[in-house]
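Removed from the display is one protein chain of the complex; every other protein chain stays in position.
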Amino acid sequence: MPALNDFDEFRSIAKHVNNWGRWGAHDEIGTLNLITPEVVRAAAATVRTGRRFALGLPLQQFGVQTGLIPGRVNPLHTMVALNWEMFGPGAIATSDDVVTMGLQAGTHWDGLGHVSHGNRLYNNRPADATITAHEGATYAGMEKIPPLLSRGVLLDVARARGVRRLAGDHAVTPEDLEAAEELAGVRVGAGDVVLVRTGQIQHYLGGDRDAYAFPSPGLSYRTPEWFHARDVAAVANDTLTFEIFPPEVDGMYLPVHALHLVEMGMMQGQNWNLEALAADCAEDGSYAFLLSAPPEPFTGGVGAPVAPVAVK
Amino acid sequence: MPALNDFDEFRSIAKHVNNWGRWGAHDEIGTLNLITPEVVRAAAATVRTGRRFALGLPLQQFGVQTGLIPGRVNPLHTMVALNWEMFGPGAIATSDDVVTMGLQAGTHWDGLGHVSHGNRLYNNRPADATITAHEGATYAGMEKIPPLLSRGVLLDVARARGVRRLAGDHAVTPEDLEAAEELAGVRVGAGDVVLVRTGQIQHYLGGDRDAYAFPSPGLSYRTPEWFHARDVAAVANDTLTFEIFPPEVDGMYLPVHALHLVEMGMMQGQNWNLEALAADCAEDGSYAFLLSAPPEPFTGGVGAPVAPVAVK
Amino acid sequence: MPALNDFDEFRSIAKHVNNWGRWGAHDEIGTLNLITPEVVRAAAATVRTGRRFALGLPLQQFGVQTGLIPGRVNPLHTMVALNWEMFGPGAIATSDDVVTMGLQAGTHWDGLGHVSHGNRLYNNRPADATITAHEGATYAGMEKIPPLLSRGVLLDVARARGVRRLAGDHAVTPEDLEAAEELAGVRVGAGDVVLVRTGQIQHYLGGDRDAYAFPSPGLSYRTPEWFHARDVAAVANDTLTFEIFPPEVDGMYLPVHALHLVEMGMMQGQNWNLEALAADCAEDGSYAFLLSAPPEPFTGGVGAPVAPVAVK
Partner (left out) sequence: MPALNDFDEFRSIAKHVNNWGRWGAHDEIGTLNLITPEVVRAAAATVRTGRRFALGLPLQQFGVQTGLIPGRVNPLHTMVALNWEMFGPGAIATSDDVVTMGLQAGTHWDGLGHVSHGNRLYNNRPADATITAHEGATYAGMEKIPPLLSRGVLLDVARARGVRRLAGDHAVTPEDLEAAEELAGVRVGAGDVVLVRTGQIQHYLGGDRDAYAFPSPGLSYRTPEWFHARDVAAVANDTLTFEIFPPEVDGMYLPVHALHLVEMGMMQGQNWNLEALAADCAEDGSYAFLLSAPPEPFTGGVGAPVAPVAVK
């Protein structure tokens, strides 16, 4: 199996977008450093109407996972108490619940520990010594993430291309992003969180998990340079695989994951439901908003569920 | 065991604060209805410096649960893949994780399905038929909660009383809230989310889980009327039990839970770490802020973890 | 939806096979009372060659469950320590694992708490008050089961009918059991554990979970009377549904479950792999053996995994 560095396309982009050392040898949060107080203030200033949009899918047994990724199980929600009269018959009754789930099973952020290549994680950490069965990510775990709240910008690629949703073999290119940016009428800048809409999640919302999973449109390996040039803080979209799958170049698996997470130190989000937000943006023409999307702070987590909220 | 309605103190307050039917017979979100677009706009307008504060505790095996509440287990985080070369030797490697946890084990919101008394839930729903082992909360489950983002106000009762933290037998009274409000220099109003600081969580942060759990300062049964009068949307604090425990009136267990969740339909949050936020508020004198605190949307959940963020 | 007691066929059989009170009003183990020391001695005496057969399926993520039964999840096996040097670098290293699974997900016993009809469990217990979210089965839980070891008898119905496996719509009748008994050359008697072979599990062993699940041959509602007449202690077979599914009589769902578990107080086993044992029995003509099949003693369990062993 070829390594990613065996591909010229990958190697030269990796060199170009690499952020190792940019925020110091001990940095664990990568491009989230770009969310400055100024960016946060500007994000708050985008709020005009006070309308709020939930971008997370309900967490449930019939979630987006179909078993393709071993161990990444959909949420199993069980009750451990059911109107239980803890203090005796007749007294107040409590119900309590428990869940077992893959941290990346639903709407989530990939953490910087999620992916390595050539045994390297972001900031040149050795993957084998850094991610352990016992403690998970001992570096860049999800508990290290600062409150993830910034300006969000929706790049509605499907709409910019005039389709309800992109075809399964459509790789979202930098040109697609530029067209969507033009539609948005907003320039993506430093510290922004970019939400890329493909429409693919319509399959899941319509009840077809298999069609949602695969084949899937998604980011091309050429987009990380664009995000790098704009210095965005994070990117999320409405697909299971995030990047196009099957891959554009035969045998070059998950190059965008490697470029974002390992080379740039940039978190990426999957399974975000952008449908209602996109409809609203199309209606009022405003594609920038306050985005609050803090991952659950699992100690040692290499990913985490998030319940993102956009406010316009 | 006496029922809550056997206590005169409880019965008269319950009648006074009851919101059943206020937002219609089918309402499932109670006082969250009070977060209007106007409130959200005002919340965004509180942002001045862009400083952000994480109010959630890290989710980990050594969490706040000590086994007192059966089944409410601390997060067990395990790796299901560890730098796994899914596509063959040499190719990109992925790590993946899974968790088992009580939904109310860490920093969380109590949902409206968490508590019943006299077999009644909020809005007069029968508890036994509404919360089921199979589906959890079939009414007012956590997946129904709209994006929980509003103006937050910190009522630092410990500081207002001039102590580092309240004693274990201190019931926070309406008078305490008023004093803290005066210290804050902000009037709590409709749709606000109120954060009440006792300082009790210092025990946990210092490594003493047992001292954190019990005995604990917390809200008096007299405070719900105050929250009701101000029409707040939700209340959270920095304790495990939320209300004072052991209870103020012998045998009157968890009256605040019943008044908030059942009578008012108001969600309440526990195990919120308010220490850093409080220090900042004391320094700059600003006790109002944008608060983003959407619970993870578990279908049928009677509670859910949250990673709250305050922005000033 | 008709209740089971609405069907004449069911009602008359139920009356006939009912064991409520037979072993006292407080009995929690039903027909397992029939395994006497004499039966155990006779079981040990069947051992001639010392050959052992494992009848349990490996417990794994790709198990027999396909999602049809909500919450009954296949085993998710994860490592919590991986060659972990608990006592410091260079010292001994330990690996540890954790599982989440439905107790009835793989090769298992149905406990007496698994099924109720008309709100009744075995021995006339009210189902709603007896099986609770908080404690599970407060009566007849799996921790109450005495060591389940007795004489086993294989009734190879598929072989007796001269087929590799029974068709999906074949209901195993008392006449089938008699034919298989004649083939076995052994008379089934009091305290025996009967293993009924349909061959259906070949589908799963061949990789086709869906074909295994449904439609499935299995016991006819007419067989409980036969088991009752012979006073057998328990019955297990090599299917997911145990009884024929879809049911023989339209709308009469799971009558065998109700007759065995509720009326007779007889545990039943599913997903037992009888293939190797059956081949050996066919070869040497001996269909009786020592069977050891103690369920894992989960407190409050309504079912439990088992790793059954036959010894000839």
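As written, the chain order gives the labels A, B and C, with residue 1 at the start of each chain.
Definition applied: a contact is a pair of C-beta atoms (placed from the backbone, for glycine too) under 8 Å apart; a residue touches a chain by one contact, two chains touch by 3 or more.
Note that this is a predicted model, so its numbers are computed, not measured.
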| query | So which of C:A127, C:A190, C:A211 or C:A282 would be touching the chain we can't see? | reply | C:A127
| field | Hidden partner chain, touching residue among A:L4, A:I29, A:V80 or A:L148 | value | A:V80
| message | Using the touch definition from the top, which of A:A133, A:V153, A:L183 or A:L240 touches the missing chain? | response | A:A133
| query | Taking the full complex into account, what residues of chain C touch the chain not shown? | reply | 1-4, 36-41, 44-45, 47-54, 56-60, 69-73, 75, 77-83, 85-104, 113-117, 119, 127-128, 131-133, 136-137, 143, 146-149, 253-254, 257-258, 290, 292, 294-303, 305, 307-309, 311
| query | Can you list where chain B touches the absent chain? | reply | 61, 70-71, 73, 76, 78-82, 84, 95, 100, 132-134
| field | Positions on chain A where the hidden chain makes contact | value | 70-71, 76, 78-80, 82, 98, 100, 133-134
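Definition applied: only the chains that are shown with their structure count from here on.
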| request: Give the label of the chain whose average Cα location is farthest from that of chain A. | output: C
| message | Just the number, please: Cα centre separation of chain A and chain B in whole Å. | response | 27
| query | Where does chain A touch two or more other chains at once, residue-wise? | reply | 70-71, 73, 78-82, 95, 100, 132-133
